[in-house]
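The complex appears here without one of its protein chains, the remainder shown in place.
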Amino acid sequence: MEAGKQTHPELAGGFNADEQRVDWHDETLWWIRQKRDKAAHGIPEWELLRETASQIKNNVLSGLADYLENFEARALENGIKVHWAADAAAHNQIVYSILKEKEVTQLVKSKSMLTEECHLNTFLEEKGISVIDSDLGERIVQLAKEPPSHIVLPCIHKKKEEIGELFHEHLGTAAGESDPQVLTEAARQHLREVFLTSKAALTGVNFAIAETGEFVVCTNEGNADLGAHLADVHIASMGIEKIIPERAHLGVFLRLLTRSATGQPITTYSSHFKKPAPGQEIHLILVDNGRTEHMGREDFRASLKCIRCGACMNTCPVYRRSGGHSYHYTISGPIGAILAPNLDRKKYADLPFASTLCGSCSNVCPVKIDIHQQLYKWRQVIVQEGHADLAKKVSMKGMSLLLSSPNAYRIAGKSGRWLLRHAPFAMNNKFNPWYKQREMPSPPEQSFSEWYKKMKK
Amino acid sequence: MLAALRHNQPEHSVLPPLLYFPLAPAAELKEQFIRIATGIGSVVHTADTFEGALELLQKTLQPGQKVLSTLPELSSDGFIYPGKDQDPHIYADLDVAVFKPLVAVAENSALWITEEQLIVRALPFITQHIYMLVDVSVLVGDMHEASRITGLKSQEYGFGTYIAGPSKTADIEQSLVLGAHGPRSMTIFLYGSGT
Partner (left out) sequence: MPDIPLSLRIGLFVPCYVDQFYPGAAIATYQLLTKLGMDVTYPENQTCCGQPMANSGFEHLTDGCNSLFIDQFSEFDYIVSPSGSCVLHVKEHLKDKKQPELATGIRKKVYELVEFLVDIIGVQKLDASFPHKVGLHQSCHGQRGLMLSQMSELAAPFYSKPLQLLKLVKGLELVELSREDECCGFGGTFCVAEEAVSVKMGKDRLKDHLSHGATFITGSDMSCLMHMEGILKRDGSEVRVLHIAEILNAE
């Protein structure tokens, strides 16, 4: 961990200072998990769909370079300008060059976790370009100067009263107004103006079809389309893993995506951009930013299959009770915890440990990423690379020695139950985190092994 | 970049077979389509014939509304007919836009429409209300069938989109609000018998 930066346990501890808020956060997300269950369980072939999507994505990973080449060739034929960005800096520079050439000073943006990953907004704002996030949730966190706390529901951590205050300050709504209907209408009016006056729009990409060179953007609000169709320049940023082979495969993913995400049967808009409209330009930026290296890690490459539905966050009992910001990475929750260490194992050493390994995430994942298994494997890598803290290292070594030797174990057991001294749940003092809110188990008269020995006599 | 990627890719993994599920009878598809569409906030009217649907459509329009249609059948009825290559900004005050989608999907009520029927891409998003005239014979059961049809080589388009219901958001405390940035309502006129 970096000095001075707070870890997941610390940030989660802060979040838990307000228990009512934790309950509210947990219940809101659990409600979405229930909607997901209802949608999924309503499709008899659900598990077959997941398996099929998983296999399609496995195929994509195994042939990604060829698919990308194909995709690029088709996209160029379609009149799309294709750019390659090796990393975040290159991506940001490409966006900036396009905007500069067109003398654009205002960019309207729909949801793109990739641009969050690249910290595009800060970069462009430093260059004097104003960036306006048009997804309502994203706009809210942008006004609050916060990162999104969830990839699908960016302001799920905010209460309507807090949003009302923000809107009062920035959009001029009445003081104390917190009705979602009224607030949404205010945002609609405000952003309409932005859509109508922006010469450039940036969108993310949900799926890119290698066969045809087109890309698909899914939104509920219609903000990606309004931005893209009203602008002279449409920039689309995509991670290289977003490829699917053919149009015919799209059905599988569109069936899974929103049912997994929110329990909806499909997003309101699933727009297929193949050719620029007359007089318009489409620039597509293919971003690597660590993905090629990630692909080389056999145990972890499956996380490149992710379609960003957020189902693992909604189901995660830890996420629901610690909030997205506690993960201190662009993508929070279980999937964030296995993606982040690909980029920086020291900075994100705490994230794979922010889980009980309960496995619910892997079960809801529409492309069957082995999320909880990867959390376990990242723990091994992080410890082996020396990012575990020293205290833990010492106690684990001691524990291991003791448990490898039956004699040492028995002697330790006799002299007052070694667990009382070694196990975290057994130290009866205020410095022990177990004891802070829990009693220790009471030591019995005799251990099982002692009972067994007596019985066998 | 691609050379490194090639080096790091796993061994070839085969594509699974495309999924296919038998089509339900037309009446069932129709019932499912209406149920799902209504469930996600669309209003559905049914009529026996296209003419009947048009009649219903005319009745739901309010006086003074700026109404656009890309259906040749409606071009003489005082509807605005958009021109190719028009600047979409001129439609900023559009009240109603009427379209005729190519495919309707029963499992999610999504309506597939391409640039050819839209003429100006921004129209279905910029309009305050959207009307869809849907022939029962374009109903398919699920997205596999829809993707198969839209995936046909004959289905050429520069832009195409599935639209399911009015634009919506639940970003504020998960309260569903219709009319986020796009249309505040979607009205579907479902007509024909599907035979």
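The first chain written gets the first letter, and so on, giving A and B; residue counts start at 1 in each chain.
Keep this in mind: a residue touches a chain if its C-beta (ideal position, glycine included) is under 8 Å from a C-beta of that chain, and two chains touch if they have at least 3 such contacts.
These numbers come from a predicted model, not from an experiment.
Contacts of the undisplayed chain with visible chains (whole complex): A.
Considering A:Asp37, A:Glu146 or A:Asp232, the position touching the chain not shown turns out to be A:Asp37 (whole complex). Although one chain is not shown, part of subunit A still touches it, namely residues 8-9, 12-13, 15-16, 19, 22, 26, 30, 37, 40-41, 43-44, 46-47, 315, 317-318, 321-322, 352-360, 362-364, 376, 379-384, 388, 392, 396-397, 399-406, 409, 413, 417-419, 423-426, 432-434, 436-444, 446-453.
Everything below uses one rule, namely that only the chains that are shown with their structure count from here on.
With centres set at the average Cα position, the gap from subunit A to subunit B is 30 Å. Residue ranges of subunit B in contact with subunit A, taken from their complex: 1-16, 18-19, 21, 36, 40, 84-85, 88-89, 92, 105, 107-110, 115, 121-122, 124-126, 142-148, 150-151, 157-175, 177, 179-183. Those residues of subunit A that touch subunit B in the shared complex are 28, 31-32, 45, 48-49, 51-52, 55-56, 58-59, 61-65, 68-69, 78, 84, 86, 134-137, 140, 153-156, 159-160, 163, 180-181, 183-185, 188, 191-192, 195-196, 220-223, 225-226, 229-230, 240, 245-252, 254-255, 262, 264-279, 288, 292-293, 295-296, 298, 301.
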